[in-house]
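Comments concern the structure below.
Every protein chain of the complex appears in place save one, which is left out.
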Amino acid sequence: MPSISRAEVEHLARLARLELDVPHLDRLAVQLDVILESVAKVSEVAAADVPLTSHPLPLTNVFRDDVVRPSLLPEQALSAAPAVEDGRFRVPRILDEEA
Amino acid sequence: MTDLMPFDEAMDRFDPVLGLEVHVELGTATKMFCGCPTAFGAAPNTQTCPTCLGLPGSLPVVNRVAVESAIRIGLALNSEIAEWCRFARKNYFYPDMPKDYQISQYDEPIAVGGWLDVDVPTDEGVRTFRVQIERAHMEEDTGKTSHQGGETGRIQGADYSLVDYNRAGIPLIEIVTKPIEGMGALAPAVAKAYVAELRSLVQALGVSDAHMHQGSLRCDVNLSLRPSPDAPLGTRSETKNVNSLRSVERAVRYEVQRQAALLAAGGRVVQETRHWHEDTGLTTPGRSKEQAEDYRYFPEPDLVPVAPSRQWVEELRGTLPELPSVRRQRLQAEWGISDFELQNLVNAGALGVVEATVADGASPAAARNWWLGELSRLANERGVEVAELPIFPADVARIIALVDGGRLTDKLARQVVAGVLAGEGSPDEVVAARGLRVVSDDSALLEAIDAVVAADPDVVEKIRGGKVQAAGVLVGAVMKATRGQADAAKVRTLLLERLGVDLSG
Partner (left out) sequence: MTDLVTATAADTAAAVASGVVSAVEVAQAHLDRITAVDPAVHAFLHVDTEGALQAARAVDARRAAGEPLGPLAGVPLALKDVLTMEGVPTTCGSRILAGWRPAYDATVTLRLKQAGVVILGKTNMDEFAMGSSTEHSAYGPTHNPWDLDRIPGGSGGGSAAAVAAFEAPLAIGTDTGGSIRQPAAVTGTVGVKPTYGGVSRYGLVALASSLDQAGPCARTVLDAALLHEVIAGHDPYDSTSIDAPVPPVVEAARSRDVRGLRIGVVHELTGEGYQPGVQQRFDEAVQLLTELGAEVVEVSCPHFPYALAAYYLILPSEASSNLAKFDGMRYGLRAGDDGSRSVEEVMSVTRAAGFGDEAIRRIILGTYALSAGYYDAYYGSAQKVRTLITRDFAAAFEQVDVLVSPTAPTTAFRLGEKLDDPLAMYLNDIATIPANLAGVPGMSLPVGLAPEDGLPVGLQVMAPVLADDRLYRVGGALEAALLDRWGRPLLEEAPQL
């Protein structure tokens, strides 16, 4: 299926919110090719009739009772925040396109 | 300025197709995946924990009541309840989402298919539409961002934003309709009726307060136009967060007119998210979906699958209350009212309060009159739903009883209502405090009458001469003298007796 173009890696980097310079993107394109080449072998044995496994154990229906547990104190919740303003996390401006 | 085509013209030239996505915030005590409380209006970030803040290492655990609520909603919508389904991660970055993915459901929703019947008033009477349901699934809400600087509150031109994660992780049920077709010009009314019906449904189930003004029921409106009902579906716009019944109707109308003008001018509709502006009644373009986002859904590995046993599902079916449509039919029969009268009650959101008022002893007719008349007027003045007025059905029932017993005139009764709404206490307390009672002490009345009679001999002569209608003048004078607290009918009777005029005459 590969090979991966720089443009494709650039798109992936944007999806993953990683601002990478061009040399890094090119490096990744090459490495991704090599890795994908080798992992592509999974398709050799992935026959249509084989079910998918998302969870290693067959557990189901693990629920919590709807009972309130103490929350963190706001100062704990905010303790590690890079920027805080009146009890809330301060974040850079949001472009409408992202809304 | 976006140009719009007149609605009727648009309806002559195009056929609208609707899709509605409603997010219902469940009224559980705790969040979807953690034990934090969900109370509305708490101080910022006071209802958070490692899990709903998405702190490294934290893990989600599913709230059983939220799952039960989802299943009960599904059953009430006549949906199939999945035998086995998983949560999935919807991956996208946004600062109001602590993990930068939303735990939702993707191709395995808990409820599949179903329908909801909605009554839409038309010129030819009420028409019932069957809205087909695509799915209902469970997910978590996001935090709240407020935009600072720039045009206040608007995202455009803001300098930065502040995030409160109290709402992050509150359980949501997203209910998605199949494309709704064949509505023609009724589209706005159908949209409104559907959301209203869904709201009373979840309220009846007791799974959510569904207060649209608090955002606990939010609607996204997808609308597209096509030249004719047999043409393929057109490109749709997705108008987000339309958060009142009136706005749902307006938003559909607006999008119909906007898209019609666009298409008529040879333009094409862009598939995009649009923002609804309550204040201006306009929608404005947001994120374009031309290059559809890639959410990279995959099964949530931190949560195990949900596999509701059929027995559990049947137990939950047993907990379903009388559903709104059934209840409406019952009340219509009990009260002997027309489709149209019923519809008025429903539209005014007064069905529940009227039912309660009747339960407190009032006649259905009187209860309807008060709630649809005086009380609706006051609610409008205050810009709230009539059911949200600070007066209990029991108070209204008591006021009606006082009027029926002749202790209050309608005029006085309105003053009592005003007093109750002003927080002056129960109707009887208001009556006492404001001294509002019908003057029924005859001697006091007769004194007033004698004074009037003595003061106006000519009119008295006319009346004695048979011109009974002239009595009105004197009755008015007596009412004036008693500052309106007398019962006019009674004054008239006593006056005519006094003047020895034969009542039958």
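In this document, chain identifiers A and B correspond to the written order of the chains, with residue numbering beginning at 1 in each.
In the analysis below, contacts are C-beta pairs under 8 Å (C-beta built on N, C-alpha and C of every residue); 3 or more make two chains touch, one makes a residue touch a chain.
Bear in mind the structure is a predicted one, so any value in this text is a computation, not a measurement.
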From B:A82, B:V190 or B:L303, residue that would touch the chain that is not displayed: B:L303
Of B:P37, B:G54, B:P285 or B:G425, the one touching the omitted chain in the full complex: B:G54
Of B:V24, B:V62 or B:A379, the residue in touch with the unshown chain: B:V62
Absent chain, residues of chain B that touch it: 50, 53-62, 89, 91, 93, 95, 98-101, 159, 161, 163, 294, 296-298, 301-304
Chain A, residues in touch with the chain not shown (by the definition above): 1, 4, 9, 12-20, 24, 28, 31-32, 34-36, 38-47, 50-57, 59, 62, 64, 72, 76-77, 79-83, 89, 91-95, 98
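Convention: only the chains that are shown with their structure count from here on.
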For chain A paired with chain B, centre-to-centre distance based on mean C-alpha positions, whole Å: 39
Contacting residues of chain B [partner chain A, same complex]: 28-30, 34-37, 43-50, 53, 61-67, 84, 86, 93-95, 145-148, 155-156, 158-165, 273, 275, 286-288, 294, 296, 298-299, 301, 303-308
Chain A residues touching chain B - in the complex, by the definition given at the top: 15, 17, 54-55, 59-72, 74, 77-78, 85-94, 96-99
